[in-house]
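Removed from the display is one protein chain of the complex; every other protein chain stays in position.
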Amino acid sequence: MTRSDTSRAEAFSDAVIAIVITLLVLELSPPRTEPGGLLAGLLAQWPTYLAYAASYIYLAVIWLNHKSAFLRVREMDVGLQWANLGILATLALLPWPTAVIIDAAEKGNPADERVAVGLYALIGALLCLSWLAFFSHLARHPELTEDEVEDSYFARERPRALAGVLSYLAAGAAGVLIHPLVASVIFVILPVFYGITSHGIDYRPAFLRGR
Amino acid sequence: MTRSDTSRAEAFSDAVIAIVITLLVLELSPPRTEPGGLLAGLLAQWPTYLAYAASYIYLAVIWLNHKSAFLRVREMDVGLQWANLGILATLALLPWPTAVIIDAAEKGNPADERVAVGLYALIGALLCLSWLAFFSHLARHPELTEDEVEDSYFARERPRALAGVLSYLAAGAAGVLIHPLVASVIFVILPVFYGITSHGIDYRPAFLRGR
Amino acid sequence: MTRSDTSRAEAFSDAVIAIVITLLVLELSPPRTEPGGLLAGLLAQWPTYLAYAASYIYLAVIWLNHKSAFLRVREMDVGLQWANLGILATLALLPWPTAVIIDAAEKGNPADERVAVGLYALIGALLCLSWLAFFSHLARHPELTEDEVEDSYFARERPRALAGVLSYLAAGAAGVLIHPLVASVIFVILPVFYGITSHGIDYRPAFLRGR
Partner (left out) sequence: MTRSDTSRAEAFSDAVIAIVITLLVLELSPPRTEPGGLLAGLLAQWPTYLAYAASYIYLAVIWLNHKSAFLRVREMDVGLQWANLGILATLALLPWPTAVIIDAAEKGNPADERVAVGLYALIGALLCLSWLAFFSHLARHPELTEDEVEDSYFARERPRALAGVLSYLAAGAAGVLIHPLVASVIFVILPVFYGITSHGIDYRPAFLRGR
């Protein structure tokens, strides 16, 4: 039989991430403008386009990291299932603080903008916390990983997730105490960092690949 | 060939559950507040957050139970397909009574709150009834299960589903006759019970696992 | 390698049908009622519940027929891909005439009710027409079917699809000329007929099953 124990968790995760990434586009709609004002109306929506691009790239990075991690998982126990379900629960929330930031930016009240970046930072930290739980569980249970994965692999992934938790909390604090723009810049940089370090390239020896 | 007879039913069920669990987040949106009132507006939405968490956990528990049951199914006949489609039809309904409860709680009319928990109890009982039909069909048709599954396995699952039907009906009666809060507490406890007893751990001998 | 040529078409079809069947539930929402009027408001929504049940059962029947047909397909050419895409395009439309019927029934204008059942009949006939194209293509191309499928199998499926086209057109005519209720009754009976004749049971000899 060909169903490995991780196949349904992978299919379920793929479906959830695909839905979240596709629902982002529902935010885009024809602007309500006076006759002849369409061009100006479309250009005025630029924060929404930026948010679509940023959220899409962030979710794509998460998916690549997810795929890369599961390549190394052979079998799942209940703890790992719940850690994965925690990742899915927090990434599915991402469109919500994104919408809150866009809404606050459009209204332009400084106090609300600080609250909005604080909320985004909180959700971002929770997402990294779920990854930390996921990596920690695998570090403590090497029997769940593929044979060719070094026992220290997932232990070495933990600092990367912990750095995310602390960075999002720091970004949120900076956004609330200093300026929302400081937080927003960090929000854009962090997914780039995780994208570059996603180990998406399968660097295992050739005879182990394509499995 | 590698397509087992259950693979499309599993993929279809995964997709339905993934969609339902992801659509929950559409309930979350930027609160409509006066400038400067975002923090208060976000905090006032707490019943929605609680409902998101509770619904997400409940659907995750159902998915784990579904996965655990299908690990033991080798082949599906029409009766089992319809029992599975009944499970999917009732779980897809769950966000609806959840939204009715939140709506009633926000408006605060006691009579409406009783009706809302009664509706939730009814849908919950129907969901457990679908599981009862699913387990009963497998108990009567041992030829549909994997060879290494004991013939009594699914017969022993039936009381667990029947307990759910009765618990939801009892919770609904208590919510209508005594107080909606009594029902709400039982609604939160029941998924925890099914989560703990989901047999999510594959405790079959090692040579049968990972299949 | 294990990916057969039909696997992506099956996965794509499963995803489309799962989305359509799940989006049906978005029609259900807390009724807008005065305080204390929730029970009456919920009961007044009964046409929506009936439509949910009928649409869900119809789509479930289509999925079972789809699964049953694809069990017998070994390979797909471009013609079969487009026939399958035609089935998906028309079944995805089903929630729309359903919503039009509910809307017309709520407003109670007899002329609009006739138009609504006419629209439903038209979409239903188009769906059966897609199936007719699908079966006809397979009947003309026996090299696309599994080896153990009799060459006459899909030729024998054609009358079943043609009967659907004619029944929906007849139901629409009866609904427009006689009474919308006549059409509605036929709309409920037809999926039951296709459910019973879906060949969902795998009656091939045991050594060919589970493939």
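Labels A, B and C are assigned to the chains in the order they are written; within every chain, residues are numbered from 1.
What we mean here is this: a residue touches a chain if its C-beta (ideal position, glycine included) is under 8 Å from a C-beta of that chain, and two chains touch if they have at least 3 such contacts.
Please read these numbers as outputs of a predicted model, since none were measured by experiment.
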Answer key for C:20, C:59, C:149 or C:186 versus the chain not shown reads C:20
With respect to the chain omitted from the figure, which of A:38, A:166 or A:188 is a touching residue? A:38
Hidden partner interface residues of subunit A, rising order: 2, 4, 7, 10-11, 14-15, 17-19, 21-26, 28-30, 33, 35-39, 42, 56, 60, 63-64, 67, 198, 200-202, 209-211
So which bits of subunit C touch the chain we can't see? 1-5, 8-9, 11-12, 15-16, 19-20, 23, 74-75, 77-78, 81-82, 85, 88-89, 92-93, 95-96, 99-100, 103-104, 107, 109, 111-112, 115-116, 119
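In the analysis below, only the chains that are shown with their structure count from here on.
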Centre-of-Cα separation between subunit C and subunit A, whole angstrom: 37
Pull out every residue in subunit B that's touching 2 or more other chains. 2, 4, 11, 15, 19, 23
